[in-house]
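The block that comes next holds chain A.
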Amino acid sequence: MDAALFLNWVRGTGLQIAVFVFLLGTVWRLFEIYSLGRKPDLAERRHVAGASGWHTILRRSVPIPGMMQRSGMTYIAGYTFHIGLGVVVFLFAPHIKLIQGLVGLSWPALPSQFVDLVAVVTLAAMLVVLADRIMKPVKRFLSTFEDWFTWAVTFLPVLTGYFAARHLLLPYTLMFSLHILSVELLLIVLPFTKLIHVFTVWPSRWFNGDASARKGVPI
Partner candidate 1 sequence: MSAGLSRAVNVLKEVIDAPIASYFNSCVHCGLCAEACLFYTESGDPKYTPIHKVEPLRRVYEQEYTLLGRLMKMVGLVKPLTDEELGQWQELVYDSCTMCGRCSMVCPVGNDIVYMVRKLREGMAISGHAPDGVVAATKRTVEIGSPMGVKLPAVKAQVGHIQDDTGLEVPMDQEGAEYMVLLSSMEIINFPEYLSAITRIMKQAGKTWTLCSTAFEATNSGIQIGVSDLARVIVSRIVDGAERLKVKTVISPECGRAYTALRWEGPNLIGRPYTFKVQHILEVLDEFRAQGLLKTQGFEEERLTFHDPCQIVRRGGVIEPQRNLMRMVSKNFVEMSDPSKYNWCCGGGGGVSANEDAEEIRLIAFKRKKAQLDEVKPDKMVTACANCRIVLEEGLEHYQMDLPVVGLTEMIAEHLVESEPGSQKE
Partner candidate 2 sequence: MRISNDEEFKAALNELDVYQQRRVAAAFVESVLPLCSDVRVNAAVTAVKHPGVTDVELATAYQGANSARIESFTQCGKETDWLAQAGHFVAKAAQCCVKPVEPGDNLAWDAAMAARMARACESVAEGSGTRNNETEKQYRILYEHLNR
């Protein structure tokens, strides 16, 4: 199985399998989660400006006073790698080309060198987050196999993507294939692990925000 053939498979059937499992799993799990319904709240609602589920979806990204001092690392490293992932995936020329090929949408890209820098920062931030999860007693106490596994599954695509883009370490064809393969692994496991928080975080924040907003408390 030489490199070009491997790339063809990975880019062809491999990706089709991954997208298939990803879409199937996500739709299935979202149905399964949100089909459990939510009883309407009969208590008389309070109307306070700035208090609603929608506000919380945005506001919850901002740490409340005092939390930065308590665990700034979680916030800083956490947001760095989340934003980094966003930039690398959605503002990198080849990725935009990929998306355009799939759904026809396109938008201007950032220069490749800048995205490379962001990729490096993202990798660093993820390593910091990993170290934090190992060192902090609470995080280690909470961590299950899934936490380490999903970390690796998210880290690999960025790593292989960076090496492929810079044509480093392995021949391009092989590294590029490994990059797509790691993205496929990410797509396949996403709906069945905590990575599904990509989708469920927004309704969760909305439910939380709405429950408090009904009482007139904007959190």
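Here is the rule we use: a contact is a pair of C-beta atoms (placed from the backbone, for glycine too) under 8 Å apart; a residue touches a chain by one contact, two chains touch by 3 or more; residues count from 1.
How these were chosen: all candidates are chains of the complex that A comes from, given by their letters.
Predicted, not measured: the structure shown is a model, and the values here were computed from it.
S.K.: Just to confirm the interface: in this complex, chain A touches which of 1 or 2?
M.R.: 1
S.K.: Please give the residue numbers of chain A that touch candidate 1 in the complex, ascending.
M.R.: 28-29, 32-39, 41-44, 46, 48, 56-57, 60-61, 63-67, 70-71, 74, 78, 136-144, 147, 192, 194, 196-197, 200-201, 203-209, 211-212, 214-219
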